[in-house]
Each structure stands twice: as C-alpha cells, then as structure tokens.
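The other protein chains are all here in position, but one chain of the complex has been omitted.
Showing chain A:
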Amino acid sequence: MQTSTVIEAKKINKYFYSPGKVQVLKEVTFSVNKGEFVSVMGKSGCGKSTLLYVLSTMDTDYEGQLLLDDHLITDQPSQVLSQLRNEKIGFVFQFHYLIHEFSVLENVMVPGLKLNKLSREEVEHQAMEKLRIFDMHEHAFKKANQLSGGQKQRVSIARALINNPLIIMSDEPTGNLDKKNSDIVFGIFRELVQEFHQTMLMVTHDSELADKTDRTIWMEDGKIVSHL
C-alpha cells in the first residue's frame, strides 16, 4: 500500500516582530503520513506551539509552503482555511477549550453542525458515538463546566473527531493533567491510531509518551534537528 502524505511543510520560516525581529521557525521541512502518530519534542521556547499554529492554518503569517492532503493551502483566503479547519483538522489544546454555554453533547456537535453535511439527528448520533469511545456518554447532557479536567480533555478530543478529520493536532494535550488522566488520554490517542488509523501530530514534553509514538521530531531553536 502506498503511503500518502497528509500534511507537508516546506521550508517554513516564521518571524515575530515584537520586541525586535526574531526568527522562531527556521526552514522547517517535514511531512506526516496517513495513519502515522508523530510527536514533536524540544526545549521550552523552541517554537513547537508556533509550528503547530502554522500547521493548523490559524496562523497565516509565515514564509514557505504548506500542503494539506497534497493541496497547497498557503495563501488561501481565510474563508477557505476556516472551511478546511472545520472539515480536515481536529485540534486539541492543552487547556480544554469547551464552550461553557453548551452541554457536553452540543460541544461535540458544533463542528459537525457547522460542516452541515449530515442532518442534526445524524450529527447528534455521531457525537454520542464519539463520546462513547471515551466513556463520556453518561455525561452528555451535563454543562461543559461541570466536568473535571481529564473529562473535559476527553470531550475536546471527541469534538476534534466529529468530522472524521484527516489529522488531529494537539499541543501538550496531557500537559495539564495528572499521571492517571494523562495515561487515559494518551491511551485514547494510541487506540485512535491503531483501531481507526487516525493520523496524529502531538507536541509533548513527556519523553516517555513520545517514545511510544511512531516517530518523534526533535526541535531546537526553531529548527528540526532529527526525525526518529
């Protein structure tokens, strides 16, 4: 089976201009294949989060080229990028960003409703299925702010999955959790990769976790120093 590339970065350069001109990403070139579980490691401040925001299409202020699913997405209008983010990229943050005004179920449903490919009932059914994967279906009708940190993180992973994205990106998804919860979340990630062949890109500080991924990208001072 030929492995296809899900996301590819070509010579990405990024600068910050305040206080002075600082280059935070230097000629970053790499790609993630379909079904791969890739981790990104490096010292604090080396540019991991910055790279992830560029890859997520939320940050468009960079040089170089970005390809998603073999299509060039650099310099696409923001409307198109929003659409791509909605359909093809799932994002899990370190801090569980849920919409507090909505129930757990509704939080998971929102990207699905936004995509507008399935009826409301179908989206609801799908959302319930995703919650079931993480044992969160019992909490479906709670308000988002009634959950513990680990539970919130599981809900946000379910939300990232709702549109069956090409890739899930996460920035230290376990960084804010204790050992037990972080093991649960990582376990879910592994399961997603093994059972559902979900492509994953995860920034982490935990070398123990990184060791269990298919490949680790090491960064240092804005540059990639090794792919292992």
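A few comments on the model shown:
The rule is simple: contacts are C-beta pairs under 8 Å (C-beta built on N, C-alpha and C of every residue); 3 or more make two chains touch, one makes a residue touch a chain; residues count from 1.
Just so we're on the same page, contacts and distances are computed from a predicted model.
Chain not shown in the complex: UniProt lists it as "Lipoprotein-releasing system permease protein", one of "Tryptophan synthase beta chain", "RNA polymerase sigma-70 factor (ECF subfamily)", "Lipoprotein-releasing system permease protein" or "Carbon-monoxide dehydrogenase medium subunit". When you scan A:111, A:150 or A:173 for touch with the missing chain, the hit is A:111. Between the chain not shown and the residues A:87, A:206 or A:220, the one that touches is A:87.
When you scan A:3, A:44 or A:79 for touch with the missing chain, the hit is A:79.
Remark: the residues of chain A touching the chain excluded from display are 49, 53, 56, 58-59, 78-79, 82-87, 91, 93-95, 97-102, 110-111, 113-116, 159.
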